[in-house]
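Just passing along the structure, written as structure tokens.
A protein chain is absent from this complex, but the other protein chains hold their places.
The block that comes next holds chain A.
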Amino acid sequence: MDKNFQEEFTQITKFQPPLYKQRYQFVKDLVEKYKPKKVADLGCADCSLLWTLKFCSCIEVLAGLDICANVMKEKMHVLSPLPVDYLQPSERSLTVTLHHGSVAHKDPCMLGFDLVTCIELIEHLEESELKKFPEVVFGFMAPSIVVISTPNSEFNPLLSSVMLYRHPDHKFEWSQAQFQSWALETARCYNYSVEFTGVGHPPTGMEKVGFCTQIGVFVRKYPQTESVQSEKPTEAVYKTVFKAVYPSLKDEKYLQNAVIGEVIFTAQSIKHRLMSKRKEYGDDPERKSKLQPSMDCFPDYLGKLVVEKNMEPFISGNEVYIPLATIFSFPKVNRLCGTFEKLCQLIAGKVTLSSDGSAVMFNIEHENEEN
């Protein structure tokens, strides 16, 4: 179900940016502030909040849960990695999973999260579900932070078209006092602290109505302990409907590919430069004059570096040797590998090296023929 519809329709002139965007922005700001690694969105619907969050670089695990599998499936593919994610794997790892299930049930896949968001969720819960909700989220999942947003019924008279509730599926809509007393009681019961805020400012002069959307931010007061988790049941009740593992340099396979690619490319460009330099001293006056004023693709520091004898690339017969030390000095290679040993380990057997393994070797015999 699309939770953003109603306000979009009636309030488009009133809230800028639209209220749902303000709610997402609120979550994003929270993520920026606390830098959680694992985030779960309960009642994720068409995954639009999850899609927004996948761009937050601190998040390594994203999970969504919804009672309706169809609504998740409709747009879940926006959570898949893009072609470019495969072409240029990112530093961080990221796994996105969607589960089909109810917030009234416990499932071990929801354990260990840093942040759990429940944006416009609780007002859709039946009384029996709402009763179980605190135990599942605060007692069982027990993340460091929980965000809960819900409509503020005191604001409703200001929304022209709202009859009873803002959405026919809403089971209730709370006033500020109702929400706050529920939240305070829940926080007390599960040892969390809670602060209240919201998005969608009331018009001037009517401030006491409060925000259009009220939000409670719950922070766990005790540290996560291993023992608590081990007592928990392990039976899975949710059904996984989607899982995407993003390519990451943390994965040795992608790291190796990236390093090999970068090493060969760097070595090739050094070789290219070396060869064209050699040609410059040749008999082609046109080429020489053309080359001189051009910007050099190599940073200045390389010029200083290659002064050291052992790092100088050289040509011997039909072979060009480019020392690994030189290649390692390039920032991109350096950043990828971290240490020289790691570099050697990753390219072993994949890149043709000199007999002592200290330099990348190219055979240029056939190239001369073709060019």
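The working rule: contacts are C-beta pairs under 8 Å (C-beta built on N, C-alpha and C of every residue); 3 or more make two chains touch, one makes a residue touch a chain; residues count from 1.
One rule holds for everything that comes next: contacts and distances are computed from a predicted model.
Visitor: Per UniProt, what's the omitted chain called: "Piwi-like protein 1", "Sorting nexin", "Myotubularin-related protein 12" or "Queuine tRNA-ribosyltransferase accessory subunit 2"?
Guide: Choosing among "Piwi-like protein 1", "Sorting nexin", "Myotubularin-related protein 12" or "Queuine tRNA-ribosyltransferase accessory subunit 2", the correct UniProt name is "Piwi-like protein 1".
Visitor: Check each of A:Tyr34, A:Phe172, A:Phe196 or A:Phe265 against the chain that is not shown and name the one that touches it.
Guide: A:Phe265
Visitor: Using the document's definition of touch, tell me which of A:Lys38, A:Lys106, A:Arg166 or A:Arg220 contacts the absent chain.
Guide: A:Arg166
Visitor: Over the whole complex, note the residues of chain A touching the chain we left out.
Guide: 1-2, 5-6, 9-10, 16-17, 55-57, 70, 77-78, 80-84, 86-88, 161-164, 166-169, 257, 260-261, 263-265, 268-269, 283, 286, 290-291, 293-297, 367, 370
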